[in-house]
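Take a look at the following structure, please.
Removed from the display is one protein chain of the complex; every other protein chain stays in position.
And then chain A:
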Amino acid sequence: MSSHNESILREPLITGKDITYAKVTDDILLPVENKPNKAWWIGFIIAALGAMLWVVSVGYTFWTGIGAWGLNKTVGWAWDITDFVWWVGIGHAGTLISAVLLLFRQNWRNSINRSAEAMTIFAVICAATYVVAHMGRPWLAYWIFPLPNQFGSLWVNFNSPLVWDAFAISTYFTVSLVFWYCGLLPDIATVRDRATGLKRKIYKVLSFGWNGSVKTWQRFEIVSLILAGISTPLVLSVHTIVSMDFATSVIPGWHTTIFPPYFVAGAIFSGFAMVQTLLLILRKVMNFENYITMFHIESMNKIIMVTGSIVGIAYLTELFIAWYSGSEYEMYAFANRIAGPYAWAYWAMMTCNVISPQLFWFKKIRTSIPISWVLSIVVNIGMWFERFVIIVTSLHRDYLPSSWAMFYPTWVDVGIFIGSIGLFFTLFLLFLRFLPSIAIAEVKLLLKSASLQQKTKLAQEGAFPDEQVKYFENSLEKYDSVSEEDIKALDVRK
């Protein structure tokens, strides 16, 4: 990959001067090899308090029963499954970035895949907690798996989407974890090689005896490719199956064939938004501006815009089909979303998910860091409301009006949700401290081909026509990590 010269028409993936392999290592391992700074501690304490809230809320639920939540006879799922689907959806970006973009040779993924995958794993952990926590008798959660048992020939119900779900989520989690960890091996070996004492011992065990030989690297590449191949269908399958939790039911508003593609698009949408939220802070706090550049930010914004549009079309299609079906229950379900007691949630969803990503048609907005960050959060708020709208507004008014009811969350519902965000950030911040948050080895691959430094050098040598250099110069203007001087340097030979 690194043997040829990349066209100057492609924007650089690594900026900065005097970037060497050693500097890449030093830069990325800075947080791992040094004491955490104040910002990290503040973040960690807040996140840990959130995680404590999660422990308290879940503990209270386990102690007293699901009645601690606001659910009722009509609305049997609300915040629990909303949060579950939300987290699973967020967990989608990681695999997409690491597997699908790898297969499509999108090199820009190399800077962001590590943290995106870590985010995936932590998001799936958060989602999995809901699978257990929402059960009436969580201590029997293992019954979801077809384990041999002494209950006679008692098996699970393979007709039930919840069983499919258990398989889908556990497979997804396992493959993501393996993929992530395999990718980490060369970098853990790097940490090991630079560390001393106990730390070295620990990283030695964690590095699985990585020795950096050609054979190791070759196997590493093959494993990565195979895992990418295995993961790719999972990107589609997990949220397809999650969507079937609803689509296979008889409840108007759930019983919809559009759900699988619509859920997958929504999941990628929210996943990228979450990656954006995290990385925009990460690159600033960790000084990773040279590795996570404006190009990355803009690319992700484009994906958010595209998937957001798909989601928007899905919403409109649903409305059309509800009307076209002629089914009074279906029509009512959607009329109720638009104008019923939860209309505010529907319009919050519409605004956040359909209108806000359309702002990314403007390059100014697409390349503005503060706006991108705000919008990435707006998108995830919207996606939370999407799941809330699907679950609660469909359930609360279904077939028999006598049973129509409202759902009001309790402090425990809120506590578990906020707590799960705390749990997520606790895990993520620990990850930042103990593992390299950018794939060192993979970034190094790009250094000789896609860095600004290399392209400047080639440009100075006159390898590219002037108009191409001019074009390249213009494309650099949006970069916050590229100075005037860097741009001028391109023209030195004149």
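Quick note on the criterion: a residue touches a chain if its C-beta (ideal position, glycine included) is under 8 Å from a C-beta of that chain, and two chains touch if they have at least 3 such contacts; residues count from 1.
Keep this in mind: contacts and distances are computed from a predicted model.
K.L.:
Among "Glycosyltransferase family 2 protein", "TAT-variant-translocated molybdopterin oxidoreductase", "Hydrogenase formation protein HypD" or "Acyl-CoA dehydrogenase family protein", go ahead and choose the protein name stored in UniProt for the chain not displayed.
P.N.:
Hidden chain identified via UniProt as "TAT-variant-translocated molybdopterin oxidoreductase".
K.L.:
Would you mind spotting which of A:V223, A:A343 or A:A405 touches the chain that isn't drawn?
P.N.:
A:A405
K.L.:
Just name the one of A:N34, A:N159 or A:T196 that touches the chain not displayed here.
P.N.:
A:N159
K.L.:
Considering the whole complex rather than only what is displayed, give the residues of chain A touching the chain that is not shown.
P.N.:
Touching the chain left out of view, chain A contributes residues 64-67, 70-74, 76-77, 134-138, 140-141, 143-144, 151, 154-157, 159-163, 166, 245, 248-251, 328-329, 332, 395, 397-406.
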